[in-house]
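Some chains omitted; the rest stay in position.
Naming follows writing order (A, B and C), and every chain is counted from residue 1.
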Amino acid sequence: MPSLYEFANPVLFERWARPAIPWLAGATALMIFAGLYYALFNSPADYQQGDSVRIMYVHVPAAWMALFCYSVIAISSAVGFIWKHPLADVAAKEAAPIGAGFTFLALFTGSLWGKPMWGAWWAWDARLTSVLILFFLYLGYMAIWRAFDDKARAARLAAILAIVGFVNIPIIKFSVDWWNSLHQPASVFRAGGPSIHPSMLPPLFLMAGAYMSFFGAALLQSMRNELSARRQARLERTDVKAASTLVEQ
Amino acid sequence: MDRADSTAAARLFSARFCAEGVSVSRGGARIVSNISITLEPGDVVILRGPNGSGKTTLLRAFAGLLRIDDGAIRVESAHGSSVSAPVDEPSASLIYCGPQNAAKAALTVDENLRFWAALYDAPEGALETARTAFRLEGYADRLAGALSTGLFRRLGLSRLVLARRPIWFVDEPTASLDASSSETFARYVEDHRAAGGVAVIATHDAFDIAGARKLRLAEEQAA
Amino acid sequence: MRGLRAIIARDVTLAFRAGGGSLPAVAFFAVITVLFALAAGPDLTLMSKIAAPIIWTGALFATQISLDQIYRADREDGSLDVIVTTSGELALTAAAKAAAHWLSTGLPLILATPVLAILLNLESEAYLPLLLSLLIGTPGLSLIGSFAAALTVALPRANLLISIIVSPLYIPILIFGAGAAAAGAAGAPQYAANLSLLGAATLFTAVIAPIASAAALRSNMD
């Protein structure tokens, strides 16, 4: 049986990532289609919120993904930092823009939803602000990668930041309970089981599944791009300048 | 430190510095590659090479201030036991004196000296010795920022006196020193080697130490 | 120990000397507060409602504005080399740098708070909770901030990056700190809970931040 390290070596990675991508992409398309169908036509309007509740099926899984992607970054960063595994660094790096995208989607749809629900695009409660702040965390993480030419150093520093920033995830998750908030507390993933209407669950989970497989496909593809870009850069660099050596005089 | 003093210190210094196949990159490009050198107690190396050849890079890597790509760096006591490997954990027997002087312009000369003395854990009298070694007595209460270039450099070099470490990496020490200060510095290096110390000195000047090894960093001939 | 004490003493001296590095942040903040009060006009009840949040924001501000200098100045003049190569345990050195930063930003801010609070018409029962929350919370801010400073020390001017990095990390302390100040002023029961969560956050930071700073400094050597 191959060790974890071998499994993750770039050549092997290429061998299993390439065929996986179309499958994941296909799954994404299917689930999006089914999920949107359920969400728009085959689920009840809320007795309070009317049809605007349908934003939920876009919003809630996006918010989940925002948290999930950050966790992926933090875990691969830890692996990359401790075991110095380059693929883990690349995975962390490439997960960031995708996660930032989901975070933005959650913010945007939440804002859209907020206008009819609360009468304002934005409110200063802990849940909303902390997602905004999560967005900053993503930006900071990506900025570190961009700021350094030296990829090895960027990887170490970004990893340190991601690991330290991970403490924020539980705070975002539980901020609704700890802090005065307009936003509703968790009703699906909570102690004591889901508290929302059962008919809302299938489209919610279908959309979540779609987001998940999209994340998988996009991550693998951008990792492949990054790896080949690095190979290219390495090839180009060798002929730039000869390194110095010591000679006795 | 006057000469009798440092010669008496001979028994203190007996460290050997050893680099094997060291390669260093900066900004993603390999700057120096496959450098090996062993310095026995009393060895002084004068390192030359054109601008940009990697002298500063190499010295910083030796001092544990730059990550090396390959190779190994060891500091050993002369009895053979490995004292420490500077990468990730810069050794307490090394000192690097770079082109900047590590002094604060907003502190006086004496305040700077006292700060270093605390960091290097120098004994009581060391401050006095450092002041006289590089003739800074007249400037004790002057803000370092109001020193001339060469005086500021002398302040920077006086760290060597306070630190009393066996292995020195000194980068362009005499760059803006006048002749007599360069002379002072050279004598000070001689005392250091007489005491069993080791030094690598990167320079472009005519600066020389009797009996020093001369090494040159130069671009590898394209193979 | 001697080295750590010297680092703290030096950094505080530098901050207070010649218009220093971080003390001005407090003056700066005080000036901004006065100007804000001027711009907001004479509505006193409005003022008193936002007095505590303004002062807490001021703490963030005073901390953040001076972060950039914690390590960068030392790096540019070569002192960082000396500090790194002489420190027995780099995490302790990082803690000392953070302590010096707190002494020259957090502490002056706390000392200035009673005066600023009068200007902002803070209610009298709100003073103690506010001061207490600042006292417990601001060291955490300096610790987190010095971590961000260590992370970005090699970049020419990293203020923008620092503020992006630092703001998410400040959130827990801000939430619990401002929460404690508000709850304490209102006599609400969450006061004690918020204060102890704040204390826990600062303690946790005191353990993590120096280690993370040391790792960042090592990665940034060049």
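Remarks
The criterion applied here is as follows: a residue touches a chain if its C-beta (ideal position, glycine included) is under 8 Å from a C-beta of that chain, and two chains touch if they have at least 3 such contacts.
In this text, all values refer to a predicted model and were calculated from it rather than measured experimentally.
Shown is a single representative of every chain type; counted across the entire structure file, the complex carries the copy numbers A x1, B x2, C x2.
By our rule, only the chains that are shown with their structure count from here on.
Shown here, the protein chains touch in all possible pairs. Among the other chains, A has the CA centre that is most remote from the centre of subunit B. Chain C has its Cα centroid nearest to the centroid of all protein Cα atoms in the structure.
Computed centre separation for the pair subunit A/subunit B is 48 angstrom, with centres defined by C-alpha atoms. Subunit A and subunit C have Cα centroids separated by 31 Å.
Distance between subunit B and subunit C, defined via averaged C-alpha coordinates, is recorded as 37 Å. Within subunit B, contacts with two or more other chains are made by residues 26.
In subunit C, the residues that touch at least two other chains are 222. Residues 147, 151-152, 154-155, 158, 161, 164-165, 167-169, 171-172, 175, 179, 197, 204, 208-209, 212, 215-216, 219-220, 222 of subunit C touch subunit A in their complex.
Interface residues of subunit B facing subunit C in the complex, by the touch rule stated above, are 26, 60, 63-67, 88, 90, 92, 94-96, 98-107, 111, 114-116, 118-121, 156, 159. Against subunit C, the residues of subunit A that register as touching in their complex are 126, 129-130, 133-134, 136-137, 139-140, 143-144, 147-148, 153, 156-157, 160-161, 163-165, 167-168, 171, 175, 178-179.
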